[in-house]
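All protein chains but one are shown in place.
So that you can tell them apart, the chains are marked A, B, C, D, E, F and G in the order they are listed, and the count of residues begins at 1 in each.
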Amino acid sequence: MEKVFTRPKTLSDVQMAYCAGCTHGIAHRLVAEVIDELGVRENTVGVCPVGCSVFLYEYFECDTIEAAHGRAPAVATGVKRCLPDRVVFTYQGDGDLAAIGTAEIVHAASRGENISVMFINNAIYGMTGGQMAPTTMLGQESTTTPGGRDHARAGYPMRVCELLSPLEGVAYAARVSLTSPANVAKAKRAIKTAFQNQLDGKGLSIVEMLSTCPTQWGVSPLDAFRHVDEVMTAYYPLGVYKDVNG
Amino acid sequence: MEKVFTRPKTLSDVQMAYCAGCTHGIAHRLVAEVIDELGVRENTVGVCPVGCSVFLYEYFECDTIEAAHGRAPAVATGVKRCLPDRVVFTYQGDGDLAAIGTAEIVHAASRGENISVMFINNAIYGMTGGQMAPTTMLGQESTTTPGGRDHARAGYPMRVCELLSPLEGVAYAARVSLTSPANVAKAKRAIKTAFQNQLDGKGLSIVEMLSTCPTQWGVSPLDAFRHVDEVMTAYYPLGVYKDVNG
Amino acid sequence: MGKRILMKGNEAVVHGAIAAQCRAFFGYPITPQNEVPEYMSKCMPEVGGVFLQAESEIAAINMVYGAACVGVRAMTSSSSPGISLKMEGISYIAGAQLPCVIVNVQRGGPGLGNIAPAQSDYFQAVKGGGHGDYKLLTIAPWSVQEMFEHAALAFDLADRYRNPAMILSDAIVGQMLEPIEIPDCVDTDIPAKPWATTGASGRSRNILTSLYIVPEDLERINLKIQAKYAAASLREVRYQEFDVEDADLVLVAYGSTARICRTSMTMARKKGLKVGLFRPISLFPFPSARLAELARLGKQFLTVEMSAGQMVEDVRLAVNGVSTVDFYGRLGGMVPGPVEILDQAGLSLERMHPKSYTVGARFGMVGSGE
Amino acid sequence: MGKRILMKGNEAVVHGAIAAQCRAFFGYPITPQNEVPEYMSKCMPEVGGVFLQAESEIAAINMVYGAACVGVRAMTSSSSPGISLKMEGISYIAGAQLPCVIVNVQRGGPGLGNIAPAQSDYFQAVKGGGHGDYKLLTIAPWSVQEMFEHAALAFDLADRYRNPAMILSDAIVGQMLEPIEIPDCVDTDIPAKPWATTGASGRSRNILTSLYIVPEDLERINLKIQAKYAAASLREVRYQEFDVEDADLVLVAYGSTARICRTSMTMARKKGLKVGLFRPISLFPFPSARLAELARLGKQFLTVEMSAGQMVEDVRLAVNGVSTVDFYGRLGGMVPGPVEILDQAGLSLERMHPKSYTVGARFGMVGSGE
Amino acid sequence: MGRIVIREELCKGCEICVFFCPKKQIVMSEKFNSKGHHSSEFRDTGECNGCTVCAVMCPDVAIEVYK
Amino acid sequence: MGRIVIREELCKGCEICVFFCPKKQIVMSEKFNSKGHHSSEFRDTGECNGCTVCAVMCPDVAIEVYK
Amino acid sequence: MHEEVIMSGTGGQGIMIMGQILAHAAMTEGRHVVWFPSYGPEARGGTADCTVIVSTDEIGSPISAHPDTLVGMHQFLFNRYQPIVKIGGRLIVNTSLIDPATVRTDCDVVMVPANVLAEEIGNVRAANMVMLGVYVASTGVVSVESVLASLPEVFPSHRHKLIPLNESALRKGAELVRG
Partner (left out) sequence: MHEEVIMSGTGGQGIMIMGQILAHAAMTEGRHVVWFPSYGPEARGGTADCTVIVSTDEIGSPISAHPDTLVGMHQFLFNRYQPIVKIGGRLIVNTSLIDPATVRTDCDVVMVPANVLAEEIGNVRAANMVMLGVYVASTGVVSVESVLASLPEVFPSHRHKLIPLNESALRKGAELVRG
């Protein structure tokens, strides 16, 4: 028999420290596969966030930089401007990208930095123990929204693709999820587009992946997958929000 | 004869330190008139930016706070949350609001802070001597875009009303200009709506005023007015971008 | 007296703040202080106060600035990297002469570092991590009980001097559980705030700013601020001494390190070494005068910190060459053990008093980790 | 030798940086350093380097971090409030052990303050305004010529120690025009950077991080960093002395204040007062050993700063009680005049050497402003 | 019938009022004010209708209008 | 006809593969792995068609598929 | 009386609450007590340990450089902490996840197949309470009764339904010692 599925080369052969059922792992694999398929591993610089995926640098067999919380797009800008022929991607959580890093992502997008942004929206701060993220759903419990998020007190969940798409510098913005084989396949296509756009010099591409956090949501992995499909997708519709390729 | 036009009470009777032909002065007057007309002067707290209008606090006869560069929406949030029955407004330039203060305005908007934001878009950093602002037009000369702004190097001009309107917490977003009696009248209506919304508890209202900076643009006051009408308005269309009042 | 309850330091500071009439909290999550915003999110609404998770530490400190402007007791809390982000805001608050409280539950640095206990933000806290000539009134609790009590103390200091106050804690004091006694009511002193920008109703307008474009004006404000610090240096010095009277060597340590030193001191005394402990509670103003006095009395010093040597500079400045000041520090989240400090004390004694002490063998019982 | 041209300090530092192979600049406007990004926006593209006006000081320092990661000589520049915003980023750069140069053209503080000259960010620069045990290799130019030369020096220091370096300037040095000589080529030493994250081609991956979650690991990194500082303290101390040999009183001042002191010193000598000048050029490492030596030789000191007293602490730590250290400072953008400093020197001499000096009347010619 | 008062000390001579007055009732003066600006001047030929356009457009709120 | 290999040491017992396998070829094991997790187990009843669904959905990339 | 114990394992094993229950019980018995946690970087699957110090005197250092007892729930941190336990100290070892062959012999050792025992009661997650039962019974630092009384105080109310299970586990552990 022939091996028809194996770990991508860009993904180190070590156990990832994510919780059971956390889709950070799927997202990692997809990014690594795309890097493999495009043959750019030796040419790639990854910029890691602060968040559960801070350890991405231990899992990717390419050069990586650990950025300060929220600043990955600025760091990536520094890298890409100096080395325009390298493939530069950021990988950021919703706290990282949509809270503290708002200015950095908005301006990288507005400038049209030629980078690929992997955005993991799990509607929570995973690493720090389950506090509200900008994307936390209304009514969702978190350790800083006891009784559930109430917009009068804690504001509204932020839709990042919708926010960034109008900016001139954005080449591509898509929201995907990782909850079924079909969704994973779509996610991979989106990620590949985001990297291909960079190779083609099109500007900033962002792929928002609705992701699970069974631990901080306090549910089983399977229920977490269901929550993404049933609750999150309703507020965060999947789809391509912008594509300069038409 | 009867006095049919005089300085609003909320505007101090002192000379403003703006350059000749700078429409910061018109914007000030309109805000002061609205405060007078709504009778809220003694109930109002203004939050000043860093920028040419940093001295707003010397010109307004209401309580005022000087915020750090870009942070006026956060300061206003602190004030408004503690004193929900006060009228709180920020007055910010395009450097202040759309560059360094991006995260603060986006999140105040997303939270739906019940405040009124006066946004002066003059496509330049006035106070510091004419550097590029996020809203500087493509091709526009500034001291940091010699030869004119080129999007490949310096990114695209940012359209703030378009960026903020999709956010749930925004009640009202309008772009006006101050270049003719009709435009000034419209601007005043927009400002009044922004304040009235706050009195009605509707959330964040923003009025973007296209404004002149003859000094840093290096043109005469009249040419500056023309530049707003002929060049800026083409890229920054006037109009109401969002209005929860329908 | 209230009942004894088991509480984390991070929870105690919340209860202390609320008991001290703190009515606005703005924060952003960061380990090891997450319990502060988390408890605040529960407790603040119960007392009708404001809790808001800000989009960043920068937003949080500027929201505190806004709340302080309207006269409300306001607080924020973070840990090392998050505190660095607040530097501009803190300088503004000091410049505008506003009261507020900032809690730093220190962790290992520099950079992202780790989440283990450290004391390497001492300079940032007491010398001025932000720009300009300002100081933070800084106090360092060493127990859960003090995390509770220092909240009121910090707010009182802040209001008394119209200046931000910092509670400089660390991952040990913040994370540990101890039984504490919560009094039924907390003594606290909130002055009138006629300068607050609450709306110019029935009075002329109030302006709160740190901008004084004319150097003469800004110098005047600065001199006023310096005068406040001079006054605080006379009135607000706090420290604790243990067995210093007959001590040959005085350990100097603050916060959780002081607790560990206390154990080392007890061990030392058991072995007949004349070791005492001096624990600065207020880090600014620093208890320099008393240290100078002890130096004149012939005491030698060993400063122990979880840092590369920060507070030791203030000890040296106080002692000013009158006696010897040794230093022992652990870095990057490593916590010195009591025996390890005891060993250092032995070395210092030996060197300083070669006639009286020939310690020779170390006291360490097990090599590793110490 | 190049020709003499009239240049602002802020322009000179740009030319110096570019001559030193700086190929990336990220900045944000703030007075009084706007000429730096403005000249950079012109000059960088001419040499094929990167100029980008960032959306904020925070973005700028993190862009510098990115550029430094790939081995490019990168720089940012700002003034006091903007530097405060960079504190987290600077701590990260130090923690990840990356070279870069930060220019602070100091202005009056705290808060928004004003745009006049000041030296009140000394503590922030040399003690660590950010969190954790790091230091900035800090140098202080006092002329336009040095603004040019210190750029290369700062980059060399940064590369040599893989640590951020700061040029601590002020509104005087940044804004003034002086003739300078631009050499045809600048000596600079760029080491190989095998650690740079330029793509893992033909080698195993490089990782740049400041996260060391295990305290033992972070302590190891910290010890390595401290060892670098110890090495720099041996090798990179720089200072200048004027007439200290026979001086009874040595003025200690850096940057523009040192220039003013030099005029005061000349005046003093004319009046027969034995006054010298000691000018630290490197603020970290601080020339402590030499000051200690001067103290042992019986010199007394008067430290002059445009601050409430910051560098004077390092002078006192160096002198360690061996002789007297007086302080004179102006605040909030006020610049001390030469006669004013002369008066202070007279007072110090009188107090320190009551037998030799009875200065009596002050030297001031006109009261106001001094 | 209208009349305006230009508060010379507030005027910065930007000429905006001159441009906008539909009745051409405002001209630039020859005098400098204390800031060194030429200020504007009301011609007062009786044609001013008190429409307030000048005042509405004056960036320095230097004009009062009577009608 | 297919076959999968579950790398026990990488598996965290999340049961995602169990849920998604269209042929119900995966079950949870009774054993703990070294991290204290029950890992999943390939039943190998011959019905596995090597569709890779399990591998695609495994968050820990713990499954290899042969066909 | 002065007892210093380190409890160690991995995230999700309930290390923290085990220590907190002990601390609470000690407080109710009028002792001085400090509990101090140390978290690994990851929310789950990482390491977790806490220190509890119970004393009749005021407690100085909240950190134990040389604990009297180590409760080891998992091999990884057990390896790390075992060397610093006092000579003649006590090791309580979860043999479900720790290889007995790796255990020091110069200490009092109690081997407990805690996961297996907990599964017998119905939930592997109660393994921590089995270990706590063993610890309390073998050291006598606090009484088993105080520990049982502390359960409803320490567990948040939404987890009170788990108290009976935890009680059984505690008792099972205690009985193991008493024989």
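In this text, contacts are C-beta pairs under 8 Å (C-beta built on N, C-alpha and C of every residue); 3 or more make two chains touch, one makes a residue touch a chain.
Given the structure is predicted, the values throughout are model-derived calculations rather than measurements.
Engineer: Under the stated touch rule, tell me which residues of subunit D contact the chain that is not displayed.
Structural biologist: With respect to the unshown chain, the touching residues of subunit D are 4, 6, 31-32, 114-116, 172, 175-179, 256, 259-266, 335, 337-340, 365-366, 368-370.
Engineer: Residue by residue, what part of subunit E touches the chain that was omitted?
Structural biologist: 12, 32, 34-36
Here is the rule we use: only the chains that are shown with their structure count from here on.
Engineer: Which chains contact both subunit D and subunit E?
Structural biologist: A chain counts here if it touches both subunit D and subunit E, which gives B.
Engineer: From the centre of subunit D, which other chain's Cα mean sits the farthest off?
Structural biologist: In terms of C-alpha centroids, the chain at the greatest distance from subunit D is F.
Engineer: For subunit F and subunit G, what's the span in angstrom between their mean Cα positions?
Structural biologist: Chain centroid spacing, subunit F to subunit G, equals 34 Å.
Engineer: Measure off the straight-line distance from the CA centroid of subunit E to the CA centroid of subunit G, and report it in whole Å.
Structural biologist: Their C-alpha centroids are separated by 85 Å.
Engineer: Among the residues of subunit F, which ones contact at least 2 other chains?
Structural biologist: 12, 35, in rising order.
Engineer: I need the residues of subunit C touching at least two other chains; which ones are they?
Structural biologist: Where subunit C meets two or more other chains at a single residue, that happens at 31, 52, 55-56, 58, 81, 88, 92, 96, 111-112, 114-116, 209-211, 335.
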